[in-house]
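Here's the structure we're looking at; comments come further down.
Here the complex is missing one protein chain, while the rest keep their positions.
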Amino acid sequence: MIEASEKEGTVIELEIPAKPRYVGVVRLIASSLARMQDFREEAIDDLKIAISELCTNAIIHTSNKGGLSPVVVRYITGDDFIQVEVQDNGPGFDAACVGRLRENGLVEKGYGIPLIKSLVDEFFCDSDPATGTRIRITKYRE
Amino acid sequence: MIEASEKEGTVIELEIPAKPRYVGVVRLIASSLARMQDFREEAIDDLKIAISELCTNAIIHTSNKGGLSPVVVRYITGDDFIQVEVQDNGPGFDAACVGRLRENGLVEKGYGIPLIKSLVDEFFCDSDPATGTRIRITKYRE
Amino acid sequence: MDDNNKGKGEPLDIKAEKVGNYVILRLSGEVDVYTAPQLREQIISQVDKGEYDIVVDLEMVDFLDSTGLGVLVGGLKRVKPHNGSLSLICNQEKILRIFRITGLTKVFPIFSSKEDLQKESG
Partner (left out) sequence: MDDNNKGKGEPLDIKAEKVGNYVILRLSGEVDVYTAPQLREQIISQVDKGEYDIVVDLEMVDFLDSTGLGVLVGGLKRVKPHNGSLSLICNQEKILRIFRITGLTKVFPIFSSKEDLQKESG
């Protein structure tokens, strides 16, 4: 897992309300773009899960904060990769403190970031209580 | 056909490069949103065609102008309607002078705006050589 | 919310088949500003080979807009000088409607199936 620097590519930007019902649309665009880039179906499934996790977190934490500000999703596609950036104006968090699976029994939370990290090639998180969270993932075509 | 004033609703905004390959994604989002709003399949087909025509024009005329500026698509959904706005920075045109089917034989062009007008409930065009074109259509759920 | 393009590589696929005097172009997928050039080239290459009786089978087409209409009219204009024809096979209401709205049902012979076409053309 290395950090995902911003790459040169074609950018598609999507702005959705911070509501659960729109996560499906975000996935749909991702799979459509990945298919256009000839990604394998398994890689597309990986991407869909990772993006779903990102948007779920963005939406839940934005609305927890009482905010109505939209979630911004940027898809950056290049010859052999897709990068997806999900940005919210939520409360932010310390990425260094999360993302390890807890071993102590039956937990209902905390699977998101570990899943993302094992499904994508690069992960980069920029989070701040003042400005919110921006997470960028990269998936390469094999 | 009445003018489509801007309606109150949930807004999803998409920005795509002015390239033909992205028109499919614009349609895909429209059909996904319309299905979430329980639109009938025929109405969804109508919307897809109308949106495709709008984006095709926006993309072709933006790139004719040599511009690389993106095309912006706004989906506004309400209880019983979907509005879609397509905006470009192209050369603009006089909407009053187009949109009638020519009867003089075999023409290869000019079907777009007449099609749109017969498939949607409201049509509004704001176009200017300086700022480009913004067309808004509305489709109601029957 | 999922898409059914799984396994399909391209948004438009065109298969050409010679049947009697005709060449049938069987389209599947979407005909729009992105894919229409493929159809245009296919028609031109058939005309260049001397095929002036072309049938475009739209039964497996999911989507067609005015760019597709323009290409079909363009094809008709190419075969006309050779006393050729450009016919369509289509039984899908959602596609037929586009031809009806634009008045193009008067321009193209439209058959509801391959069998219909063969009956008609003897």
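Just a few scattered comments:
Lettered A, B and C in written order, each chain numbered from 1.
Convention: a residue touches a chain if its C-beta (ideal position, glycine included) is under 8 Å from a C-beta of that chain, and two chains touch if they have at least 3 such contacts.
Because the structure is a prediction, the values reported are computed rather than measured.
When the missing chain is restored to the complex, the residue among A:Glu8, A:Asp79, A:Glu108 or A:Glu142 that touches it is A:Glu108.
Residue positions on chain A in contact with the hidden chain: 20-21, 23-24, 27-28, 32, 42, 45, 48-49, 52-53, 55-56, 59-60, 101, 103, 106-109, 111-112, 114-115, 118-119, in rising order.
Keep this in mind: only the chains that are shown with their structure count from here on.
Mean C-alpha position of chain B lies 25 Å from that of chain C. Measuring from the averaged C-alpha position of chain A to that of chain C gives a distance of 41 Å.
A separation of 29 Å divides the Cα centre of chain A from that of chain B. Residue positions of chain C touching 2 or more other chains: 1, 3.
Annotation for chain B: residues 21, 24, 28, 32 touch two or more other chains.
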